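Omission of a single protein chain aside, the complex is shown with its protein chains in their original locations.
So, chain A:
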Amino acid sequence: MDVQRYISSGIIESYVVGLVSEQEAREVESAIAEYPEIREAVEACRQDMERYVELYAVSPPKDIRSRILDAIENESSPEGEELLPEELREPGEAAADRPARPAFKLTPLRVWQIVALLAVAGMLISILFNNRYAGQLEAQQVEYASLQANQAALKEEYQAAMAKLDDVTGELNVLKDPDIKWTRLYGTGKHAGQLATVGWNPESKEVYLRALSLPEPGPGQQYQLWALYRGKPVDAGVFEMGKQQHALQKMKPVTAVQVFIITLEKKGGSATPALDQLFVAGRP
């Protein structure tokens, strides 16, 4: 048996949480007896389950303790016996009164009984083999389930990769577009060394931005791009940082521009730029 595959099939966890059929449980138990790694995995899983169960621990009502202790103290008396649930009571006199076995004698009837007994034994052996084949079938089902789960995971990964590819292709098309004019925005004053790039298509008015080296803004703050034209700032939108920092972000369209600037504003952007919070600027 492939022990690692068995362990990762989920049969052990299902056994511990009580999800398996009686037959599967017997199979797990024989696997535990045979393979120390399986025994270890089952024990580790049991301990997890037991820790989870212990989180639900609740102190029982006080009177139950004395009820139980009374019951075991008096268990050998008839009154104590009454306190026990029916299935736990002593079997009583009936068992002791069973008649003694008669002496053994080989009569014709006895011979037929033995033949019948052998036939039953043969049938039991046959049932045993059937069970073994059923066990193999079960193992194949386990394997199939784990393959199925693998396949689902691969499909998810594939879809994520395709989505990523779509994004990258979109970005590449923008970068390759000859009509888009790229401008580097450099840091000024205490922000010297910072860099962002802005792409502008004078025909379609589209604007794209890459934040590059801008520092992460504080909570409640967001960078905003402005297009200055004849001394007047026009809002070109706010943009995301974090994971989006190096991505190409589409901004609001701009019809005319002399200088692009980026300022730090409150989250959601402002109507006019806070020029004391000017980070980078660049002339297309």
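Going forward, contacts are C-beta pairs under 8 Å (C-beta built on N, C-alpha and C of every residue); 3 or more make two chains touch, one makes a residue touch a chain; residues count from 1.
One rule holds in what follows: contacts and distances are computed from a predicted model.
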{"item": "Among \"ABC transporter ATP-binding protein\", \"Germination protein KA\", \"Cation:proton antiporter\" or \"RNA polymerase sigma-70 factor (ECF subfamily)\", the UniProt name of the subunit that does not appear here", "value": "\"RNA polymerase sigma-70 factor (ECF subfamily)\""}
{"item": "Chain not shown: contacting residue from A:145, A:175, A:256 or A:275", "value": "A:145"}
{"item": "Option touching the unshown chain, where A:1, A:17 or A:256 are the choices", "value": "A:17"}
{"item": "Which of A:65, A:132 or A:232 contacts the chain that the document leaves out", "value": "A:65"}
{"item": "Where the unshown chain meets chain A, residue by residue", "value": "8-14, 16-20, 29, 43, 45-46, 48-61, 64-65, 67-69, 71-73, 75, 84-85, 88, 141-142, 144-146, 148-149, 152"}
